[in-house]
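Let me begin by presenting the structure, written as structure tokens, before commenting on it.
A single protein chain has been omitted; all remaining protein chains appear in their positions.
After this line comes subunit A, so read on.
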């Protein structure tokens, strides 16, 4: 049986084919695209102001008034479709539109529009909730448009579509209707004026069990996004009862910012350490329970080792992000919300705890040092010429951060970060610190430096009053 080593795997990964693409042509296309976006895109760098959501009754009143929308199409029938609005579950957040256009027996309806911040980003996006009906009921079951364009009628600018396909899917509740939510980048903000848009869909490919064909036509829908109240940018919810969280982390949760596409919670590090003196980096597992549904979140940006060593936080403000789009959620108002934080990554350091070592030789010397937190440091110390190598055993939930420190006859030696290496080889791994040019001496000792452990005792559930 032939075996392959990890080193051979690495080498073969390096040797993987790149398919010989034309990099010069690719570079030309990249430059053109950058030029195009720079000339046509106006990004919205500021975070839009958040506002408290409307009552359900008020939302319905606005939805009804928002039905007064422009509608035109070249040669195609365009009309309001009240029946459709009854059949399709209304979008709670955003603006109801309810206009439709029919071409050759295929009717496309723009049911509603939602505007809000993109998940994990500062820019906004527009979500168009579309539905499609085969009016003559010919049994088509697959519908995809070749292109979909959303044009700002004031500027003539086309908004970038977030995906590359316009494929409709059968509605779960009513399979005779196909639905699609299409996302476009947007610079709309809460204080924008009314904006007129034109949605153009071109060339529909459809199929039945017997036929695949394309309608080479255009479906056009004009509509207006109302400013202010009709565009829901979300609302804030203060998080109360944070005492346990603050004690366990040294951090504070800012009010949760709830939008149509995500919930985010900014974090502030109010203390350098938790109340027990340990520094918490982040929680490995972050989730939001929405009623009985679990939405996995992410902590971004994660504090890096470099940040930690410099005793500073990440470059940009930290926050917890929960993407509703990935979980098919649209509106969490009136729903129970609980933040769940599990498996804290915590940094431990015992600067006064030094482990005595016999003067190192070329024969590895193994030492174990029980730590006050119950972990056991496992060292191998070797002299290689003028250098001292200290190898430390690590585990899945136990990793070195700063590297070890070495003292010889009372003098402190720093390891060379450029020569440090670490390797993970399964459930265990190791880190090697290299201390260059260390003279012979009589009293050697090692300190573990900072290391990271996973601490489930800091798990916490925090209800978010909604």
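Miscellaneous remarks
In the analysis below, a residue touches a chain if its C-beta (ideal position, glycine included) is under 8 Å from a C-beta of that chain, and two chains touch if they have at least 3 such contacts; residues count from 1.
Going forward, contacts and distances are computed from a predicted model.
A chain of this complex does not appear here, and its UniProt-recorded name among "Fatty acid ABC transporter ATP-binding/permease protein", "RNA polymerase sigma factor", "TldD/PmbA family protein" or "Cytochrome c-type biogenesis protein" is "RNA polymerase sigma factor".
In the complete complex, the residue from A:17, A:137 or A:272 that touches the missing chain is A:17. Across the entire complex, the residue among A:33, A:276, A:291 or A:440 in touch with the chain not shown is A:33.
Mapped onto subunit A, contacts with the missing chain fall at residues 1-4, 6, 9-10, 12-19, 21, 23, 26-27, 29-30, 33-34, 37-38, 141-142, 144, 163-165, 167, 169, 205, 207, 209-212, 284-285, 298, 300, 302, 304-306, 315, 343, 345, 396-397, 399, 422, 424-427, 429, 454.
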